[in-house]
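A single protein chain has been omitted; all remaining protein chains appear in their positions.
Order of writing sets the labels: A and B. Residues in every chain begin at 1.
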Amino acid sequence: MASTAQSMHDDRVARGRRSSGTSASAACIALLRRDLVLAWRRRGELFLPLLYAVIVAALFPFALGPDPELLARIAGGVLLVIVVLAMLPALESMFRVDLEDGTLEQWLLAPQPLALLALTRVIAHWLTTVLPLVVVMPLLGALLNLPVKVLPVLIVALLLATPLLVLLGSVLSALAAGARRSGILLALMLLPLAVPVVIFAAGAIAAAQAGMPFIAPLTWLAAALILAIVLAPLACAAALRIAVES
Amino acid sequence: MDTFPAPAAPLLSAHRLAFSRNDEPVFGPLDFSLGSGETVLVEGDNGSGKTTLLRVLAGMLPPGAGEIRFNGQPASRDNRNGHVLWLGHRTGMNDSLSARENLGFLAGLYGTRSGMTAATSMERVGIGAWIDEPLRTLSAGQKKRVGLARLLLSPGEVWLLDEPYANLDRHGIDLVNALIAEHCAGGGAALVTSHGAVRFADTRARHIHLAA
Partner (left out) sequence: MSRSYLPHWIHWLGSPPNFYRFAGALRPWFMAVALISALIGLYGGLVLAPPDYQQGDAYRIIFIHVPSAWMSLFIYATMAVAGLVALVWRVKLAEVIAMECAPTGAAFTLITLVTGSLWGKPMWGTWWTWDARLTSELVLLFLYLGVIGLYNAFEDHRRGARAASLLALVGIVNLPIVHYSVQWWNTLHQGTTVNFLDPARSSIAPAMLWPLLVMALATHLYFFASLLGRTRTGLLSLESGKQWVRALVGGQPAQTTGAPT
């Protein structure tokens, strides 16, 4: 009698079992697809940071005078700063919508590790908000008279620095998302942490421009990026748990 | 020598569970268990801690005291995640996406029950025609139904439903009761909160009453 009760229980539980896989990679692809679709639906908004970057880059020749040598000297650093500033508004709302509509609660209860979902969100965010900026770099470089030979180094530096900043920004954005009134808080938290990244990236570009070896700062950036890929999602998950707690 | 297998451990059980916020007790100590096929109704006025109790059971808040067990084991990510489906005040769906896209995403995380698709689950809750409309064009009641469709779509033995009757008309209320009954008949369990205005269909359900 008792054995049939147990097997009946097992049958009932088994009937609810998954049919399609919920492997970690399938889940990440589902999240990535969702974020990309959402970004595509708002594609008009995604132009705004690009426009902002172009306009600010164009302001510099007006402000500093058209002296081509001066512009060429500062171009690398200025472009880096512009990219960092252009990334800020999007970073601020990285998790806000999902916190408000309850999606984060579903993340919390999903079978996949929260850190993995956070990392996927970072990747989607970078693809949709930062990659366009990097693509526009040649145009911005032309506006600021950046020597063409330095352009590849600029791109590589951005490809290393921007994911690092998005990873850092994800942790801070998750922390600020739980606060009622955050305003400019994310910028205040992120910019100091962005300083070392900017220093190394700009250092590489300046070195390349002067014809000196530039590999060292780039390898530092790469090392920091690898460390961040491992650690930032964990910190981001911890911050998301705090945010959902309210 | 005949040995009888031990009876199946309850899907969810709580032992002396309590929670305080700012040192004000919110609920507890509570003792209850939820076995396969059972429903528990948590009743109480607004502010009595029903939602907090559900959030503690879901692992979103840590218990102040006591313990929670899933299938007899102390609650942890491994034995909770993937076995619990949560439907809260906020449905967990994005307004800019359609029901099909939202359901597809959650199914991508939680998996799909055999034989179910987004379309069949939407049909079951009565709004199949709206499956491709952006969620923002749906009424609050229809959005709630999409949330119910999600419960049908993904596997999960334990349903934690916070005010599932909110925003629903008479037919919607009957739908919720029917879905819960079907889920429990299939071996699942449900813990449901309500502020008592709705007559709960399952007369065998146990009641927990929380005082504000």
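The working rule: a residue touches a chain if its C-beta (ideal position, glycine included) is under 8 Å from a C-beta of that chain, and two chains touch if they have at least 3 such contacts.
Fair warning: this is a prediction, and the values are worked out from it, not measured in the lab.
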Contacting the left-out chain in the complete assembly, out of A:Val37, A:Leu185 or A:Ala222: A:Leu185
Hidden partner chain, touching residue among A:Pro68, A:Pro152 or A:Pro196: A:Pro196
Touching the absent chain when the full complex is considered, from A:Val122, A:Val156 or A:Val171: A:Val171
Positions on chain A where the hidden chain makes contact: 168, 171-172, 175-176, 178-182, 185, 188-189, 191-193, 195-196, 199, 235, 238-239, 242-243, 245-246
Absent-chain interface as seen on chain B, which is shown: 22-24, 62
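As a working rule, only the chains that are shown with their structure count from here on.
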Centre distance in Å when chain A and chain B are each reduced to the mean of their C-alpha atoms: 34
Residue ranges of chain B touching chain A (in the complex, touch as defined): 4-5, 7-8, 36-37, 58-61, 80-82, 84-86, 88-97, 101, 104-115, 155-157, 186-188
Residues of chain A that touch chain B when the two form their complex: 1-3, 5-6, 9, 11-13, 15-22, 26-27, 29-31, 33-34, 37-38, 41-42, 97-98, 100-103, 105-112, 117, 244-245
